[in-house]
Every structure is written in structure tokens, then in C-alpha cells.
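In this view, the complex is presented without one of its protein chains, the others remaining in place.
Then we have subunit A:
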Amino acid sequence: MLGLEKKDTSLLIVVAILTMCAPFILNPFPTDSAMAQFNAGYPDLMQRFVIFGIFAIGFNILFGLTGYLSFGHAAFLGIGSYSAVWMFKLLGYNILPGIFLSVITSGLFALLIGYISLRRSGIYFSILTLAFAQMSFALAYSVLTPLTNGETGLQVYNSDPQYFHSDAMPNIPHLFGQEMQSTFKLSMGGWSFDFNTGYYICALIMLVMFYLAIRIFRSPFGLMLKAIKTNQTRLNYTGLNSRPYTLAAFVISGMYAGLAGGLMASMDPLAGAERMQWTASGEVVLMTILGGAGTLIGPVLGAGFIKYFENIFSKINDTVLHQWFAFLPDGIEDFLIAIVHPFVGKGWHLTLGLMFMAIVIFLPGGLVEGGQKIARKFRGGKAKDTTATTDSTPAE
């Protein structure tokens, strides 16, 4: 279907079903139960899942396929956000031109930065992209204040022209009148589910982008990128110039990042420089590695995983912990809380760092590899059992 192999088609369908039913899947607990804090089905978080999913899918096209580790991808996210907000300011709140421009501008910037950075490889490439990203951050934060509104962040004011804005249109981001914020609440018994327009638009775009990524992975172009990762020297010796391919991969992944930035601005029309800081670039690297670099579904998983735990872990505070451990004797309860306390709430980054190290050390292939290993173990165990029985039968 759609020019995909059978396996990929079923993967795409599974992802499509999961994203479309996400409001149900992410809200498994009744709203007034104690477990409700583990629900992730509210619009803001679901939007972040898919937006960062797009970002990570794009990053994976560069890092997973070619092995070039860019430490400055957040710059494109920021550029995308700024261009989308500028479109809101100039043309009006319809998100289409904003998203369109954010993809174009981030693509242009990626072309420029990639053209320069890709002349070097390995660690030099990482540091060059890092330098470019920090430079864009510094530019956005202070130097280009007329364009980016500096520390305050770029936002839409009433005095902005908004040429295509009419009074019939809502005064918040919308798609031909459909407000991004509008949410349909469905209550069923103790459960309540949120269906948010913005989420579904982001999810549809993510599905298209995911489909595109599968096509890139399976295309001859994707194979060429994989060859670059495996052995670039040999590729060069065969008389091939690999730079156009890496540059194309860099621009594509930059455009993905720009799209994610544009969508982010469409959900919440505000763009700040801190989105471009190198720790933000580190985050997308983390998502990709955590899920599994070079795999199709990995980055999406990683993005969802990190955003979910960021949200849940940072919400757990001491009161919640006391509720959990209330059944224990007081001394043990306080002791356990003292141990858990540094890892939750504000200390969530500590857990993140530890998790990240553990993944890189023990599971370089990420969650996907972990899942495959477990699956193989189950299958391998069964296979062994059958051989054992067949071996033992003749003896009897």
C-alpha cells in the first residue's frame, strides 16, 4: 500500500491507530481516582508528544542514517517558531502560511549551516553545529532583538498588521476558522477524554512525515545514506561524492525541525530564544538515542517516553509520595521518601541524566533494541524448549 512493503505498511497503520486513539489510550484512569495523575491525555501534552515526534523523526534521518551527530538542531526548531510567529503577525492567525514559511526558512538555514559544517565530519561536525546553534541563540537572544524581541520572546500584539485577518476569524491560531485550542470533552462514566483540534492536526502532519521518513529509509537515497554511515571512505574510493547526499539529509532533517517549530508556535503563538539553546539540541539527541537511532519507530517512542516522564515525574511531589507510602510504618515511610525525593519533582533532570547514561551504556540501540532482545529471548526460549523435547523424544 502507498508504495510500502507489507511490514512498513502495518507499522504505519499501527502508528496511525495509536495516534488517532491517543486521547483514549493516554487516559486509562478515571479522572477522580488516585491514578489520574498518570493520565497524559490532555491536549497540551499530547501536542508535545507528536511535535517532538516530528522533530526526532527528522533528526533521525540525519543521525540515524548518516551517523553525523548534530548538536545544534534546536536552532532550526527556533527558526521555525520565529518564522511562524512572524507570519501570524503579518498575515493573521491562519496557521498554514506560518507552517509553510517555517519549513522554507529552516530549510534555507539548514542549507547554509549544512554546507559549511558538512565539510568536516565526526567530532568536528558536532562542534561546528554546536557553534552555529549557540551563535544563533546569542543572535536571537540579544543581537537581533528587532526581529526576535530578545528575552521577552516574539508574540503577536494587537497593533500588528495581520493583513488577512477579518473579524469573523478567531483571534487565536486557527486553520480556516477551526481554532487550535478548541477541545471536545467526552465524559463516559468516571472517565473523560479530550479531543483537541490542534492535536489532531499535528498528529496528521506527523503521520505524513512518518510516511515520508519510511519512504526515505527505503529509497536508494536512504541506502546511500546508510552506506555513508557504514564506511564513508570506501564510498569515496568508489568515485562517489557523498557530500550532496549528506547535505540533502541535513536539509531534510532541518526542515523537519522547522516544521516542528512552526507547529509549536501554532499551538501556542510565542517563540523564545531558549528553544534554540544547546541543551534543547541535547534533548532531541536523547530522544532519538533513547528510542533507537536508525530505526523507524524509535524516535517517536523516545520523544513520547521522555515527554511523558518529564511531565509525570515533575508532577510528583512530597505530598504525593506520602500518599503512596502511607501504608508503611512512619520511619520506613520517611526513609523511602527521603530516598525517592531527589529523583522526582524538580529533580527530574537527575533521573533523565541517569536514564540517558544507562541507555547509552547498556542499550546503545535504545528501546527498540531492548524490545527486540526481549522478544528474541522469549522466542529463543521457546525454540530451545522445542529442541529439548525433540531431543528427548528419541531417547524414550
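Just so it is clear, a residue touches a chain if its C-beta (ideal position, glycine included) is under 8 Å from a C-beta of that chain, and two chains touch if they have at least 3 such contacts; residues count from 1.
The rule is simple: contacts and distances are computed from a predicted model.
K.L.:
Between "Spermidine/putrescine transport system substrate-binding protein", "Circadian clock protein KaiB", "Carbon-phosphorus lyase complex subunit PhnI" or "Amino acid/amide ABC transporter membrane protein 1 (HAAT family)", which matches the UniProt record of the unshown chain?
P.N.:
Of the names offered in "Spermidine/putrescine transport system substrate-binding protein", "Circadian clock protein KaiB", "Carbon-phosphorus lyase complex subunit PhnI" or "Amino acid/amide ABC transporter membrane protein 1 (HAAT family)", the one UniProt assigns to the missing chain is "Amino acid/amide ABC transporter membrane protein 1 (HAAT family)".
K.L.:
Can you say which of A:120, A:234 or A:315 touches the chain missing from this structure?
P.N.:
Of the listed residues, the one touching the omitted chain is A:120.
K.L.:
Even though one chain is hidden, which residues of subunit A still touch it in the full complex?
P.N.:
67, 69, 71, 116, 119-124, 126-128, 130-132, 134-135, 138-139, 141-144, 232-233, 278-279, 282, 285, 289, 342, 347, 349-350, 352-354, 356-357, 360-361, 364
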